[in-house]
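Reviewing the structure listed below.
Heads up, one of the protein chains got dropped from this complex, but the rest are sitting where they should.
== subunit A ==
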Amino acid sequence: MSAAKRVQQWATFARTWHIFDCKWQDPYESANLIKKYLMGLHKPIYHPMNDCGDVVVCVNSRDIALRGDDWKQRAYFHHTGYPGGATWTLAWELHSKDPTMIIKKAVYRSMKGNLQRRHTMERLLIYPGMNVPEDVMQNVTNQIRQIRYVPVRLDHIPEEEVKSFPKVMDYPENYVLK
């Protein structure tokens, strides 16, 4: 095998480490994206029996955004197995207890339930903030593009820019400024 072929072989089957910033991202939308990288669906060599999945590091999972009133509408079900052991936890209560759980469950649910799923989930690393261990961070070579734009708060825009921005509405005559 020539040197070029050897490098090609190595590059094809090596595990790539991707990073994904969850800030202002919908976990259920991003789960479908993360799933592709975890299972290796983005590779032309993909086959269910081929162990070609990558590692995805999710950061800022505390800052995920849910749509509309989903924080108080979504319920997560758990049953302890004992009679009367059923609990329904609202999404915001679950997120206050564990800020990584919602994105983990979203990715887990987006994949087909077979024996491979537990092993694929082992390659998903989630961190609530930007504090990622150094031995994880030094493997990362690729960043997954975010799906949604991160909105900018009005008080984070410089005041001159707010004042000089083109105006649409003008006050009527004799309007008392409040």
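Convention: a contact is a pair of C-beta atoms (placed from the backbone, for glycine too) under 8 Å apart; a residue touches a chain by one contact, two chains touch by 3 or more; residues count from 1.
Simple rule for what comes next: contacts and distances are computed from a predicted model.
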Could you tell me which of "tRNA (adenine(58)-N(1))-methyltransferase catalytic subunit TRMT61A", "Subunit 5 of COP9 signalosome complex", "28S ribosomal protein S18a, mitochondrial" or "DNA-directed RNA polymerase III subunit RPC6" is the UniProt name of the chain missing from the displayed complex?
"28S ribosomal protein S18a, mitochondrial"
Filtering A:10, A:82 or A:149 for touch with the omitted chain leaves A:149
Quick one: which of A:4, A:49, A:115 or A:176 touches the chain that's been left out?
A:176
Tell me where the left-out chain touches subunit A, residue by residue.
24, 26, 63-78, 88, 90-92, 95, 105, 108-109, 148-149, 151-155, 157, 161-178
